[in-house]
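Would you mind keeping the following structure in view while I ask a few things?
With one protein chain removed, the remaining protein chains of the complex are shown where they sit.
Going by the order they are written in, the chains are A, B and C; count residues from 1 in each one.
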Amino acid sequence: MLLTPTDLIFRRFFIAALALLLVACGRGESNVVQGNRDGVLHYGNGAEPQGLDPHVVTGVPENHIIRALFEGLAVKNPQTLEPEPGVAERWEFSDGGRVITFFLNPEAKWSNGEQVTASDYVWSWNRALHPGTGNEYSYMLFPLVNAEAYLKGEISDFNEVGVKALDDTTLEVTLNAPTPYFVQLMDHYSTFAVHPETLLQFGEMTDRYTPWTRVGNIVSNGAFTLTEWSLNRRIVVEKSEHYWDRDKVALNSVVFYPTENVVSEERMFRVEQLHYTQVVPLDKIPAYRQMPDTPYVQAPYLGTYYYLINTKRPPVDDARVRKALSMALDRETLVRTVLQETAVAAYSITPPDTLGYFPPKLFDYDPEEARRLLAEGGYPNGEGWPGLEILYNTQEAHRKIAVAIQQMWKKELNIDVTLSNQEWKVYLDSVTQIDFQVARRGWIGDYVDANNFLDLFITEGGNNNTHYSDPVYDDLILYRAPKAETREERYRLFAEAETMLMEEMPIIPIYTYTSKHLIHPSVEGLYSNLMDSLNLKYVRLVPGRRLPGKDK
Amino acid sequence: MLRFMLIRILQALPVIFVVITATFFLVRSAPGGPFDQEKVVIPEVKKALEAQYKLDLPLHEQYFAYLGDLAQGDLGPSFKYPGRSVNEILFSGLPVTAELGFYALLIALCIGVTAGVFASLRPNTAQDYIPMSLAMIGICMPSFLLGPLLVLVFGIWLDWLPITGWGDIPGDKILPSITLGSAYAAYIARLSRAGMLEILSQDYIRTARAKGLPEWLVVTRHALRGGLIPVIAFLGPAFAGLLAGSFVVETIFQIPGLGRFYVQAAFNRDYTMILGTTVFLSTLIVFFNLVSDITAAWLNPRLRAQFKGGSR
Amino acid sequence: MSLLKVDNLSVSFHTRNGSHQAVKNVSFTVEPREITAIIGESGSGKSVSCYAMLGLVPTPPGRIDGGSALFEGADLLALGERELRAIRGRDIAMIFQDPMTCLNPFMAIGQQLIEPLRLHKGLSAKDAKIRAIELLDEVGIRSPADTFDSYPHEFSGGMRQRVMIAMALINEPKLLIADEPTTALDVTIQAQILRLIADLQKNRDIGVLFISHDLAVVADIADQIIVMEQGVMVEHGSPDAIFNHAQHPYTQKLLAAIPSGHRTAERIKPDPLIAVTHLRTWFYPSNAREPVKAVDDVSLEIHRGEVLGLVGESGSGKSTLGRSLLRLAPITEGSVVFDGTDLTQLEGNPLKAFRRRMQMIFQDPFASLNPRMTVYDTLAEPLLLHKICDRKNLDAAIATLMDDVGLARAFIRKYPHEFSGGQRQRIAIGRALATKPEFIVADEPVSALDVTIQAQILELLVALGREHGLTMLFVSHDMAVIRQIADRVMVMYQGKLVEQGDTEEIFGHPREAYTQSLLASIPGVALSA
Partner (left out) sequence: MSTETSLSLTDAEQGSSLWHDAWIRLSKNKMAVGGGCILLTFILVALLTPWIAPYSYEAQNLDLGASPPSLSHWLGTDIFGRDVLTQIMYGGRVSLAVGFIATGVALIIGVTWGAVAGYVGGRIDAVMMRLVDILYALPFMIFIVLLMVIFGRNVLLLFLAIGAVEWLTMARIMRSQVQSLRQQEFVEAAVSLGLSPATIIRRHVIPNALGPIIVYTTLTIPSVMLLEAFLSFLGLGIQPPQTSWGLLISYGAETMEEYPWLLLFPGLALTITLFSLNFLGDGLRDALDVRGSKD
């Protein structure tokens, strides 16, 4: 046998290739089985977080991790969403609810063992509201006296803002007006405290991009501490030794996966690589529903899917036409078929049962009435219809709904509707410029209160995007409702505003969201709620439970 | 040799420069900015954000500032991922994508060359038609289809291989590499078939046979080297293309690579990130083209002599 | 006993376009220690019969229909691939026509050389190398130890053929088959290689089967000559019998085609059509510092109506000079005055007008015709371009051209590949004549052709030249051809003109040593002796 160097190279080449292909095919234990034994939760988190700085980031995936690492003054009960003690042991209202005094738990510690003090909060809120920080969620603190002015640079002395550290464990907050949902906001990460010394060690107070949130640098005060952060791979947090309520924390560790691709996420769940998925692909839901002891969990969610209407552009500049469109829309069928019952038909902007508020149902699917209104608007049986375009951002779910609605309007009203999808940022630009006729939109509540939905449509509302403007409505939302003495009175005013809105119909509500997850049978203590707000400290893993079909 | 490389690099510099400039102004003229969100940002906050990233300066100043930073190797901070520099993100993703690309090419080479050579040995027979038909399908099978299909079969039905991750579980690199490599395998199969057919009709192959060499030695020792030169020439651009094109595979298999950043940066209007990845990739494209040109030349003794300079 | 005894060999090819019998019942023997030559034009089946014996004819499309080829008692045609392989390269070795393409350009020659040795004899690489170097030395490669690791492109054509010969001989075969081993070489080199083969054969006592289209080439060396025509063996015998007592008309035709005549030089009045002064055409390869001085300071005149022969070896710059005259190669310096106008100063339309008046005929009729244009299109193009005729008269003009160059009009719709080399060269001549030029550069127009065809094409050129009053620059490496056609001869060496004069003067009394060596290498000395 004679071999030249070339032959040898080829030989090596093929051997290497074979070796690669034959790399141990044996699969070890799944993540879930291993995690159940070791107390590690494998959590599908939807996307790579932008960052972990509570005053910088804005998204949902960030929320999950930050709320594992940090804790607010108050936290929401995962079942009732009512506030319960967090860093603050208790709080007191005074001055008719304008002043709130938070009493901090002296046992609340940073992960370096230092105590969480009231002045940490003052410093952090200064940071959150400072015009230099560029905190996109700064408006969460606007109920504070002078907060908005401070952010807008109208005043520069933070002492004028309504927050004061009376001593290490007492924080006094002064509000512009009684704000029933303010304590709830303490569970939003933009109001969290950060550890001032750590931040200053890496840069200025207002710097957005210092490495203070990295593993080894970050100091946090939540139930978990950060131990690994691999970009686009995983984030690992471990139980904190210094957390005041550490005895209640059952998990040793949580691994967050940036599961951008929902199909892959569901498959990871299926092969027991995840305990929990962020979402469930629509088409998989029927199969999961039919499983015995289904891991599929669906719950109402504080968000509304609706169509914005440009009230200044014909043919939808006529309220009758808008109402005709809305009434010709068979939401029940849409929800039943296209959405596979994963949503609830909506007839108002505010989701029902928003902390006890039930919006009035002012219209229904009524093609007869819709045709009549359309005729009144000048297009009997669709004659003379100049065309209408529905704008949505590029996403499968939006496309499905738009395609179905397009056909419903065609069928009921005999009008031609075209669809137009745009890439996300282009779509945002179009919506902000109100450069559309009808555009898809969704709103997820920041906090559980109808105000969060209804104040979208005040004249000055940055998210109004419809040209809808009614001074009476503005007055209702901005002045009369906040001054309401009782919850009932307040809700009555909201209902009044809701009625005004549905009379003019600058938006067409379509459905109320639900949250949809796959949760492994071994997971306990992950409750569903309206905010899809989890508190990982209550989660326990029960070893031995397997997915149906995996338990051989 | 050195001179040749130097000339090529010098030629590449203006290309990269124009790419940077064009990209810079292109991305700025695209609608929507990095800080646009579904929930409208308070104007004051937006202003503060823009100030932090120097977006409030006139465009040309930003441009020159960027060039200045770039000259020092600083690609700037990411807009989408505050706290991370573009450099850092690139270098976290690059090894993964490079490894993925390497395996994909390796698989592509193994499958492609084998199929192509086999097909070329008996042209216009079943031994030719079958691998070449598969290659046609491979070329046109989009990875968004092949990836999930492989996952379904090997990951879920057969339960042989992990379906996501990169370097977490043994074997999790196999499916993504195959998915990414298949299209290239198909191209390589076609290229090597054509190259081999060309070489096998050469006179010197007849010489080799006349020496009494067995057929496999004729093929491996005499035909393969020349027949694979087109493949080698294809590898450089292909590898650069793999880096840019691995987005879909990285998303399907949740791989922490560069491709995801490249594509998402465009959607996020993460200006520095777009520029960084573009600069990086165009440099890589130039580099790999150079490498593959040199390799192809090196394999060809005639060209190799030219590199050594002068000798005729 | 004969070394090789071929009996009734028949080979046919079966393609989509039907089948065709390439070799018909051919029988011959090759004696040990003798050179047996097979002579015939391309397509006469001479190569196929040899390749068929060694299993080198691809099947399909080829098929061996019958016969036997006994080599040392074993029928080669009945052997399996494995047994045949054991014989190939060990007992029977081959040399091929084109040394440029027959060596693997990707392998060092040493590696290629020792391959048969290691394969058949199982020698170690080291021993094989020693043996190879000895052999390289024997075939006349200078400093073989250093060139062992060189690649084929680093050798000239002649040197490569020597390497090929060494490779064939390395296993000390009993039979060497040489398939046109000198056809692609310059005459001077050809002479050397022929001598080498003859010497080796004598020293080593091997049988040689020498295939050629040119009787003159084998005249000096063959012990036995076989003449083939269209797959059939028409005559065989000793060289003496063939050359002096040829029976078959085909053999006679071959003999007649050996260029031997010379032109009765017409006295040309010195009336320069073209005057070239201090012409330099240098090339600047991107990877070399030194320019390649292809034409270096050449001055010459070409007179109206004369045929000027330009001779030189490959690489002497003769082709570049011809191209420079026509502005097909970039002129570095100097002037080319054509009928009073300096061509080097012209561009665009004025140049186009001159292009009509001067044309070129290329060496390789395979490459110089657009493979995707029919004869009609090829000929129509210059006619229409220079408005020599309008579309109405086009067909007639083309028909006339076809007649002129001796092509049947029925071929008008055919593509170049459907023609033989000679016919193609006729098309190329027709194209050149279409513009009714005054001056033609013929760059080795017959070098790629079989001798019989050569003679026809030369005749055609002479006849047409006379008929149209053409001035011609005839470039060739073949002294015999030049002698046949040229009025005056110039000899070029390394970019410079070394000698010029009337043809008979140069042939009769060459002054320069270089010219003398060129003349000495004309094959077929045995003929004239």
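Heads up, the rule we're going with is that a residue touches a chain if its C-beta (ideal position, glycine included) is under 8 Å from a C-beta of that chain, and two chains touch if they have at least 3 such contacts.
Given the structure is predicted, the values throughout are model-derived calculations rather than measurements.
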Legend entry - Chains on display which the left-out chain touches in the complete complex: A, B, C
Legend entry - Hidden partner chain, touching residue among B:115, B:281 or B:297: B:281
Legend entry - Contact partner of the left-out chain, one of C:362, C:474 or C:493: C:362
Inset, instruction - Quick one: say which of A:101, A:420, A:452 or A:469 touches the chain that got left out. - result: A:420
Legend entry - Interface residues of chain A (partner: the chain not displayed): 263, 281, 283-284, 286-287, 333-334, 336-338, 394, 396, 399-400, 402-404, 406-407, 410, 418-423, 425-426
Inset, instruction - Name every residue on chain B in touch with the hidden partner chain. - result: 11-12, 14-16, 18-19, 22-23, 26-27, 29-31, 133, 136-137, 139-140, 142, 144-145, 148-149, 152, 201, 262-263, 266-267, 274, 277-278, 281-282, 285-286
Legend entry - Touching residues (missing chain, whole complex) on chain C: 15-17, 58, 61, 323, 326, 328, 351-353, 355-356, 358-360, 362-364, 367-374, 376-377, 380-382, 385-386, 391, 394-396, 398-399, 403, 408-413, 415, 417, 428, 431, 435
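Assume only the chains that are shown with their structure count from here on.
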Legend entry - chain A and chain C, separation of their C-alpha mean positions in angstrom: 83
Legend entry - Two or more partner chains touched - positions in chain B: 221, 225
Legend entry - chain C residues counted as touching two or more neighbouring chains: 119
Legend entry - chain A-touching residues of chain B, taken from the complex the two chains share: 30-33, 35-42, 44-46, 48-49, 51-52, 77, 80-85, 89, 92-93, 103, 106-107, 109-110, 148, 151-152, 155-156, 159-166, 168-171, 173-174, 177, 220-221, 224-225, 251-257, 260-261, 267-269
Inset, instruction - Flag every residue of chain B that touches chain C in the complex, lowest number first. - result: 3-4, 202-204, 206-214, 217, 221-222, 225-226, 299-302, 305-307, 309-312
Inset, instruction - In the complex, go through chain C and note every residue touching chain B. - result: 54, 56, 85-90, 93-94, 96, 98, 101-108, 115-116, 119-120, 151-154, 164, 167, 285, 287-290, 292
